[in-house]
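Okay, structure first, notes after.
Here the complex is missing one protein chain, while the rest keep their positions.
And now, chain A:
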Amino acid sequence: MTDDDRTGHEHQNGHGQEHEYEDRNGHEDNHHIKDGNVKQPPDEGRRNDQQGSGRAQGGEARPQVRSERAARTLAVPDLSLVVLIGATGSGKSTFAARHFRPTEVLSSDFCRGLVSDDENDQSASSDAFDVLHYIAGKRLAAGRLTVIDATNVQSEARAQLVRLAREHDVLPVAIVLDVPEQICAARNAARADRAGLPRRVIQRHQRELRRSLRHLEREGFRKVHLLRGPEEIDAAEIVTERRFNDLRHLTGPFDIIGDIHGCRSELETLLGRLGYALERDALGRPVDAVHPQGRTAVFVGDLVDRGPDSPGVLRLVMGMVKAGHALCVPGNHENKLGRYLKGRNVQHTHGLAETIEQLETEDDAFRAEVAAFLHGLVSHYVLDGGGLVVCHAGLPEKYHGRTSGRVRSFALYGDTTGETDEFGLPVRYPWAEEYRGRAAVVYGHTPTPRANWLNNTICLDTGCVFGGTMTALRWPERELVDVPAEKVWYEPAKPLAATAPGGADGRPLDLGDVAGRRIVETRHMGRLAVREENAAAALEVMSRFAIDPRLLPYLPPTMAPCATSRAGTGGETAGGAADEEGFLEHPAEAFAAYRADGVREVVCEEKHMGSRAVVLVCRDESVARERFGVPGGVSGALYTRTGRPFFDDPATTERILHRVRESAERAGLWAELETDWLLLDAELMPWSLKATGLLRRQYAAVGAASGAVFPGALGALEAAAARGVEVTQLLGRQRERASDAAAFTEAYRRYCWRVGAERPAGTDQLAGIRLAPFQILAVQGRSLAGLPHTEQLAMIDRLIAAEAEAAPESGAGPEAEAGAEPQDALSAPAAVPGGGRTRLLAPTRRLVVDTEDEASIAAGIAWWLDLTGEGGEGMVVKPLHALVRGKDGRLIQPGIKCRGREYLRIIYGPEYTRPENLRRLRVRHLGHKRSLALREYALGLEALDRLADGEPLWRVHEAVFAVLALESEPVDPRL
């Protein structure tokens, strides 16, 4: 607690008058009552008290003016703008150098030098002060103590600095160095560059200084330290003091309690629920509450008005605060009550009348105690190492820990747009929507049916006095605890809003969250940069084609292929096997890479040749609404690797989601994983489903062209040969090319088959569509990215088995026609005879390999050869333990792909296997691809972690957007 800081002090000003340092008692941020921003508007009393048009109130704050007669300490708040005032030669620079760090001091002379190469060039003063103010502004914005070393003897110069301090909501402090003219003159004379300074300049400075002294407090300086003569100056010591709102050293744990409004009984119940033991006075009235584990209660204000027992609430809260068991920030109702108790003329509206009436029955001592308590409240607190900010009506990040009238005003009243709604109440500006701070802001003020997190802020006012609930937030647990109102104590002026301020549907994220060059902090790889041009491309795709960001919590990373197999080139190969000849990619390289990284157990997973798909499946629509905030009719999402919806028709998506949901239900995954949604990484087949455009334009086109050209060309060559023309070599080559082209056509055809409506009538709409999930990425509250792949696949096998159970009589597929889905021996048959429902989910074959065991490696290679020999795309080799780090702490590639020899024709062209082509194609550079794969992986993990931690949408989206941006980096597209 800071109560020990709050005792009043008395000091003398330079004129021997006594001033009570009254404003230390809580009005630290109301530093200049005469300022227009803070002044009470004349019509204030007639407006309703929720209009926050600036009325930080409280005691008349008079600045403290201290005359330093002897060696004493000068108090300087740890965040303030310290303005040194003194004639040229008064020793300001020496003083600043002795008491402050060099970087804290901004000297006008230095700035003059910066802009003009001459520290004494008075004609450069205007530019020099521009520079000085600019730097000072940057420092203050960053929350750094700043000292201005300039003469500052003219009020205009000081006014600019006071304005600067206010702009950044810090306290201006004046330190005056009043040194006799002779000494100043002597010092200047001793300096070569100032020897010629006319004596009248010093005299003018002295005159201006004298004139200024009396006005410094009125100019807005919160503290004025006057040092007279060299001795006093030399003896002075600076002591920095903490701001009252700075309680970062208190780490709780806390129980933050929302608006109470005189509901004493509910408060007692809530404290009981939170585990506090109430202590009562002789009359049985609660006067304190203690938590056995030493937790601290924090009240967000609006203790009083409207409800049945405001004095009772005050008695309890004041007792807890006094005993050090609670902290309390003021609400607008406390502010108004405080003014009433000081005898101000305030309207007895919005429940104040009830409080006044209730206070009538209390004695004067109690009322005085209340007045003193309210007077001493600090507008907001920064707690728990800076991770928690508590205030009444919310606070943007730039105001955290700041001290000014407008900070206090915002903390008490929030931000208003200046408009009024149909009930005549002020429209509140949705500041939380724009909040991007790392500190959680816990506040109250706006009654809502339930407390919801929005961008790391939460409003705890759940309208107890209006018959709602009284809510508390446990910190750092982030658990909500609430008790219902015992009755409707007060009729609301308008129905409670449906959501917390800013939490409404359809409100988009901010461009500032994604645009331009960015650095994204990741848990697994530190700071990752996104370049501007990549962000620009991602912005276009995200805006024009992607699904709602709320349903897009993840994008899959790219994956690096294995090192290029060098067999047949005379180079060393990892496997050393002669049968690697003719391969561009070979599993021996992948196994060797993981062995080199110290990864012993790897799992080889069949690589399905379809299109990457991420599936977000919620248990039902209400879960989608609750967890992801999407409108009705949507129960999840199915999207591609750039976030585009997989199907144009939402009904198809819903049908697929339904099938996955059903299987998850049957497999018992909801209960087992304690979740009501699953995020799956998967491959959706056939490839032709999504890539039709590409197939027609590129792959089939090449097949068509080659198929049509060779018969004629070969015919011509054969005819020429028959005529005795020597074309043997050319003919041989053309025949090989023809067969390569035919192999190419075969290669792409394997990944094409008809689905749904393209099939014979009678089959269901999903017929032919296969979804092969291979990882459960996340569930409610947890990222599963670190779960071993064997466990992952075991769960997915159960999902697949559950679907099979639902259609037990499935037999061999009915289709043998061309263009039908190939039936492979190892996977379960997909189709049900008789045109019934076909299976959607496809298994992923896998094999665990020990990278230290030659036999195991050989088995892995043989498995891959089988897989690709039958036309498979290939496999992905992954560390069994999924998320793995090397000995040096580096993140290890999450997977390495080894693509089949035939499949690669689709990538490197029909004729890539010809030795002269292979030789050249082996020159490929994997470095950038590997780096990209790791960076995207780290960003994907980050998105999952942020999702799991319940972080604000913008934080999740930031990482997802960065993955998309990185995907547009220039990297060899064939890798």
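Simple rule for what comes next: a residue touches a chain if its C-beta (ideal position, glycine included) is under 8 Å from a C-beta of that chain, and two chains touch if they have at least 3 such contacts; residues count from 1.
Going forward, contacts and distances are computed from a predicted model.
Asker: So one subunit is absent here. Using its UniProt record, which name fits best from "Putative 2-aminoethylphosphonate ABC transporter ATP-binding protein", "4Fe-4S dicluster domain-containing protein", "succinate dehydrogenase" or "Small RNA 2'-O-methyltransferase"?
Answerer: "Small RNA 2'-O-methyltransferase"
Asker: For the chain that's not shown, point to the residue among A:T642, A:Q765 or A:Q780 touching it.
Answerer: The single option touching the absent chain is A:T642.
Asker: If I consider the whole complex, including the chain that's not displayed, which of A:L352, A:M542, A:L616 or A:L669 touches that chain?
Answerer: That would be A:M542, which touches the missing chain.
Asker: Check each of A:A87, A:I256, A:A588 or A:A700 against the chain that is not shown and name the one that touches it.
Answerer: That would be A:A700, which touches the missing chain.
Asker: Consider the whole complex, including the chain that is not shown, and state which of A:A353, A:L511 or A:A529 touches that chain.
Answerer: Answer from the full complex: A:L511 touches the omitted chain.
Asker: Take the complete complex as the reference. Which residues in chain A touch the chain that isn't displayed?
Answerer: Spelled out for chain A, the touching residues are 419, 433-434, 505-515, 533-534, 536-545, 547-548, 558, 611, 631, 640-642, 644, 687, 690-713, 715-720, 723-727, 730, 733-734, 737, 741, 744-745, 749, 752, 754, 758, 818-819, 906-912, 917, 920-921, 925, 928, 964, 967-974.
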